[in-house]
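Only a single protein chain was left out; the remaining protein chains are all shown in position.
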Amino acid sequence: MKIFEYQATGLFKKYGIPVTEGILCSSAGEVEAKIPDDGKSRVVKAQVYSGGRGKAGGVKVVTGKEATVEAAGQILGMKIKDFVVEKILITEAVTIEKEYYVGMVNDRNTRSVILMVSTEGGVDIEEVAALSPSKIFRTAVDPVVGLMDWQARSAALKLFSEPDLLRQASGILSALYRLFRDTDSTLTEINPLVLTSGKKIVAVDGKMNFDDNALYRQPGILAMRETTDTEALEIEAEGKGLSYIKLNGTIGCIVNGAGLAMATMDMIKLYGGEPANFLDIGGSSNPQKVIDAMDLLIRDKNVKTVLINIFGGITRCDDVALGLIAALKKIQLAIPVVVRLSGTNAAEGLQIIRDYGLQPVTSMREAAKKAIELSKTKS
Amino acid sequence: MKIFEYQATGLFKKYGIPVTEGILCSSAGEVEAKIPDDGKSRVVKAQVYSGGRGKAGGVKVVTGKEATVEAAGQILGMKIKDFVVEKILITEAVTIEKEYYVGMVNDRNTRSVILMVSTEGGVDIEEVAALSPSKIFRTAVDPVVGLMDWQARSAALKLFSEPDLLRQASGILSALYRLFRDTDSTLTEINPLVLTSGKKIVAVDGKMNFDDNALYRQPGILAMRETTDTEALEIEAEGKGLSYIKLNGTIGCIVNGAGLAMATMDMIKLYGGEPANFLDIGGSSNPQKVIDAMDLLIRDKNVKTVLINIFGGITRCDDVALGLIAALKKIQLAIPVVVRLSGTNAAEGLQIIRDYGLQPVTSMREAAKKAIELSKTKS
Amino acid sequence: MGILINKNSKVIVQGITGRDGAFHTAKMKAYGTNITGGVSPGKAGLSVEGVAVFNTVRDAVELTGADTSVIFVPAPFAGDAILEASYAGVELVVCITEGIPVHDMMKVTDLIKRNGTMLIGANCPGLITPDECLAGIMPGNIFKKGSTGVISRSGTLTYEVVYLLSESGLGQSTCIGVGGDPVSGLYFTELLEMFENDPETESIVLIGEIGGDAEEQAAQFISAGITKPVVAFIAGQTAPQGKRMGHAGAIISSGTGTAEEKIKAFIEAGVPVAREPAEIADLIKSGSGF
Partner (left out) sequence: MGILINKNSKVIVQGITGRDGAFHTAKMKAYGTNITGGVSPGKAGLSVEGVAVFNTVRDAVELTGADTSVIFVPAPFAGDAILEASYAGVELVVCITEGIPVHDMMKVTDLIKRNGTMLIGANCPGLITPDECLAGIMPGNIFKKGSTGVISRSGTLTYEVVYLLSESGLGQSTCIGVGGDPVSGLYFTELLEMFENDPETESIVLIGEIGGDAEEQAAQFISAGITKPVVAFIAGQTAPQGKRMGHAGAIISSGTGTAEEKIKAFIEAGVPVAREPAEIADLIKSGSGF
C-alpha cells in the first residue's frame, strides 16, 4: 500500500522529524480560502503516487496568493503517468543550502532493513544508483536489534560533519527507522532532506510504502488508504479472495495460483495474444469465486475471450469442473470461454465440461492458441 | 526505587492486565466518604514497601461499610517492619479458585530477564524457592529478542491447561514483560495471580522495583516516588553527589569509594565498634562534599565520632587534606574526628592535617581502633 | 533419498487442529509421511486424524523425536510458530502459511539461523521426496520418483511443471516450493548446492518468477559451481511494473526484478530457459543426454 506525500510527511512530523508545514487542498476555491494574502513564497505540489512529478510540471514555486491560486489551478486535474491530480499540498518555501537523500527498504538478500543516504538529493535516486552507485552509502540494520545509535551517527557522518548538524541528522535517521519499523513499511524515503540556510535539517518531501500483509495490525495506516479506480477494482477483488490486476489486452484470464496465472499470461503473449488481466482465484473449487472472477473480467470492455486455466492438485479437476459449470450457468457470458483442465482427475473433469456443451482442452499451449484465435475472430 | 501496590497495579491496568479495582485512602474519614454502603465484601490492604504485611495484620477481608471503616482505622498508622502505614488500598473481594505466582527479575548470571511462574501463589515465594525450588518454573528471556509468544505460552502452560485460560495467562505474561522492559524494572511480581470462580485471571497484588540508573529516562516512574524519612535522607544525599545509608551505630564514616566505605564499616565492626552509616563521597577533593557529608552525619544524634577514611589515588592526598581542612574550618564539630589518609602524596597530606592540629593516622586499622576508643570515651 | 526429507523424516504438524492443518495431515499420512505428532496449545491429549496432539513443539519433539515440522498457523502467529519450532530443536521447518508480515520474517529468519534451523517458506506448498515423504500441501499423486530436482517459487505452476515432467517420464528426486514471499528460508543457491551433492539427483529444474534477484544469483552460482544440468523457467514476462502479482514477492520494483533480466542472466550462465512449461522436459532430456 502507498500513501501520498502529505500523509508521509504527516507521519514524519508525528515521529519528530522536522518537515515543511503544508496545507492540503483539492480545489482552487479551497486554495483561495486557505492561503493568506501575505506575499510569501510557497511550493504547490501535486499529490500523486508516481515519481517524476517535477518533470511533469506537478511542482511549482510561486510567490503571493494570486500566483499560488493560479498554479493550483494548473496542477489540479493534471495527468501524471496515468494518475489524475486530485489533491495538492501547498507548503512554505525554504531556502535550500543543500539537498540530500535518505531512504530505507527491506532487502531480500540480507533479509534486513537497508538504510541508504546520499549527498545526491532532490534528484531521481534510481538514476544515482545506476550511474554513480558509490554516491549512495548503504548500511544493513539487524532486524532483531534495530538501528543502533552509532549506526545512525555513522550514516549521518556521510552527509554532515558539524556536531550540531550531525545530532539533527542522527536524530532524524533514528526517528525514521522507528517509523519504518512501527508501521511495517517496505519503503520510506525523504527526498530531498534539506539543509536550510538557517542550518536546520528538514524533510521537504516524503514517500512511504507499506507491507500489505501487515495491514491487519496497522489500522492507522490502513485508514490512510486512498485508491484510484484501478486500485479500487484490485481491492474489491482482494475482498472476494481474488488477486486481480487489470492490463490492456483482450484475453481475460482466470487461473488457480499466482505463478500459473503469470505463466498463462506469458503463454498468451508467446503465441501472439495480449492478456487482459492477471487473476488468481486461489485453490478452492467454490463456484462463487469463478462467478466473482467473471464479474470482474466482463467489466473490462476490451475482453473478447475468457481463458480459464485450472491445474487440479489437491482440489480435484472434477470438483473444479462442477464449480465452473455452476458459475457458467449463473452468468450468461456473451463472449467465448476456453476451459483448460489438467492434473488430478482431469479425465472426469473434462467429461463434465464436455457434457455441458463446451470443448475443453488439456494443455496450456492449446488453451492459449484457441483463446487467441477466438479473440481475433470476434473482434 | 520501589513503588506501592496501588501504583504497581495501576501500571498493570495500563498494560491491559486485569486487576481487582481499588480505592486508595489515607484516613478513616476518607474511607467513610468513598466506600458505598452496599454490604459488599472488600479487602483492606496496608500500602507498605516491605513484605509480610499479611502476617503483620496489614490485610483484612471485611463485609459492609462499617467493618471496612473499622479495619481501615486499625491498619492506618500500624507499624510494619519499620514502616508506618499511611495509605490503604480497598479493593473488591474476588472469589478465589486458585492462587499463582508470576514474577520477573534481571539475572546477573545469565545477563537476561528471568520469568518465573509457580502454582504456589499467595505465599512467600522466597520460602517456596528455598523449600521446593522445583515448584518454580523459570525461563530466561533473551534481552535483545524479548519474550517470544511461545515462551509466554510455555510458561502459562505450567499454570493452566484449558485453552481460554492459557490465552488469558499468556496475554498477561506478555503484557507484564512489556511493562517490565518499558519501565526499566528490576523486579516485577504478581502474587497472587488469581483464578476466580468466574474463570477470569486477575492480578490481586503487585510489586515493582526499578533501576535507579534508568530513572533519568523514566519520568513517569520517578513521579511515583513516595519516600519514607530514611529514604528522603538518602535521596537528599544523592542530590549532593553522596551515597549515604543510615545505620544504627555510633561511628560516622566518610569514605571515598563504595567498596572502601563498606570495608571501613566492616573494619569498625571487626574491632568492636558499630558504624553509624555508609557514606561514599566519590573521587573528588571538593571541600563542599565533605561539608555536605558532615552535615548529614551530625543530624544522626547517635554519632559519637567521625571517621574520615581517604585513599588518595588520582586525587592526591595533599589536595584532599586541604579540602578536609576547609570543610572542618567551616563546620564546628562538637565530636571528635579521626582522619586517615593514605596513597598518593600521603606524607604531604598528613603534614597538612598535623599542621591544622589533628593527629592523622595512616592505616585503616589504626583509624578504626582510634574511632572506637574515642566513641567509647565520649559516651 | 533426495534432499531435506526422506522416508526417515519424522514430521509434526503445528496448527493440527485447524481446518487446513487437519486436512493436510490426513493427506500427508495417506501419502506415507511419518507424522509423529501435532501441536495445538491447550489441546494436548486430543487426537487428530489418528495423530497425537501436544501442547508445545518441545513436548512433541521430546516425546516423538520429530525432526521436521509443517506449519498451518494463521499469519499473525506463524512467525512465532517458526520460532517455537526452531527453539525446540526442529531441524527443518516448513511454513505453509501465507501473509506473514515481512518485518516478522526478517526477525524470524535471523533468529532461527542462530539455532541452525532450516526453513522452507513461508507462503509455500512445502516439499516432497516422491514415494518417501510429503511435507506440505502438494498433490502427491502427480509426483513420480526419479532423478530431477525441482526448486520453485510457485505452487500450481510447479504442479503443472511436475505433471509434465512425470508425463514425459522424468521423475523427481525432491521437489521444493520455496515460497512466494520476499523474505524466505532456504532459496535457490542453498538448494542447488544440496542437489549438486545429492547422488540421486541428475538434473535440476528451477522455476523462478519476477521480483528480487534470486534468479540472477542462482545463475551466477550455477555457472560457478553446479555441474549437473539445470533448466530454468521464469514466470511473469508480461507482468506490469509496481504491481504485486499474487505473491508478496512477485513485484517489479523500479524496473528491477524483471523476467527479462533473469532470463538474460540464465542464458549468460549457460542455463537453458524454457519458453513454456512443456519445453522443460525436452531441454532436460537434451541437456542431460537422456
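For reference, chains read A, B and C in written order, and residue numbers begin at 1 within each chain.
The working rule: a residue touches a chain if its C-beta (ideal position, glycine included) is under 8 Å from a C-beta of that chain, and two chains touch if they have at least 3 such contacts.
It should be emphasised that the depicted structure is a prediction, and the values quoted were computed from it without experimental measurement.
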Contacts of the hidden chain among displayed chains: A, B
Option from B:27, B:41, B:112 or B:196 whose C-beta touches the chain left out: B:112
Contacting the left-out chain in the complete assembly, out of B:39, B:259 or B:357: B:259
From B:70, B:142 or B:300, residue that would touch the chain that is not displayed: B:142
Touching residue (missing chain; options B:134, B:197, B:213 or B:332): B:213
Absent chain, residues of chain B that touch it: 106, 108-109, 111-113, 126, 142-144, 181, 184, 186, 211-214, 216-217, 243, 245, 247, 255-263, 265-270, 275, 278, 280, 283, 311-314, 342-344, 363-365
Contact set of chain A toward the excluded chain (per top definition): 145, 148-150, 153-154, 157, 160-163, 166
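As a working rule, only the chains that are shown with their structure count from here on.
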Pairwise touch network: line, ring, star, complete, or other: complete
Longest centre-to-centre distance from chain A, chain (CA-based): B
Intercentroid distance (Cα basis), chain B paired with chain A, Å: 55
Centroid distance [mean C-alpha coordinates] between chain C and chain A, Å: 27
Set of chain C residues in contact with two or more other chains: 107, 111
Chain A, residues touching no fewer than two other chains: 144
